[in-house]
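Left out: one protein chain. Kept in place: all the others.
Coming up: chain A.
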């Protein structure tokens, strides 16, 4: 069985290549951990300068977790704002409150504004609504929201690079020529690569998913099996695309050059950024991006607890991508052997 022989050889090469193994298995865990630490850190307390404010208001601000520094005149408060000590200066201008914001960091700005508005309107009688969540919960952090996308992205990115580089090596070292001087069929070469790499991508997908959910505590509302399946499908797409594109590269550096061309654009369409905010024609681009489908399904499963019927379209599309890329691989091999 030639496909099996090729798969075993790839596995043996992998096992001997400790660095690559580490890259495949440990690097995603490291980056996920960093992401979790960065995006789940305690919220910073806004630094607010108060210029001759009534004591009641200062108290309310402090109750809302703001760090309030009182100033006697506006100039010294503004100087502190310039020096980067404060995020905002709150003063009363003829009885009317005035806010000056530091403004260079939009997310910081929003947070300060929200806090100020809340404290200003706190005195007014209001009907407090009951809040319930259809998906997620009050504790859901931004990491929970884009974690599923990251899991898919890592599977895609590392497998893309590894598959591209190893197929390229096969070609430049001359072993591809030797391989093709045996009675192996071209489709067997592609299937052998798929199964050899498939094993490692399956292990990688399982490890990443387990680590993110059980160790990092990523929000998870759906089936782990569906998550693993989506991850595997994404890896297969990356594998077939990586080997295909490696036919157009003549060295390792040229594989790296495919990253800004092929991988980075997919990140923009994967749902990390809001697609609805894009111009419509640009949104359409997402339909040709494998990561878009993978990320969509991963998010659906993990955050909204979606089942098979909700994600099956994504599954079929990814299988379609893999099949097309694999077929193109078989055709591209013709360049190296006439039959």
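Just so it is clear, contacts are C-beta pairs under 8 Å (C-beta built on N, C-alpha and C of every residue); 3 or more make two chains touch, one makes a residue touch a chain; residues count from 1.
In this text, contacts and distances are computed from a predicted model.
Q: Consult the UniProt record of the chain that does not appear here and report its protein name from "ABC transporter ATP-binding protein", "GMC family oxidoreductase", "Protein arginine kinase activator" or "Cytochrome c oxidase assembly protein CtaG".
A: Record says "ABC transporter ATP-binding protein".
Q: From the list A:104, A:121 or A:182, which touches the chain that is not on show?
A: A:182
Q: Contact with the hidden chain only, please: which chain A residues?
A: Spelled out for chain A, the touching residues are 1-2, 4-6, 8-9, 12-13, 16-17, 173-175, 177-185, 336-339.
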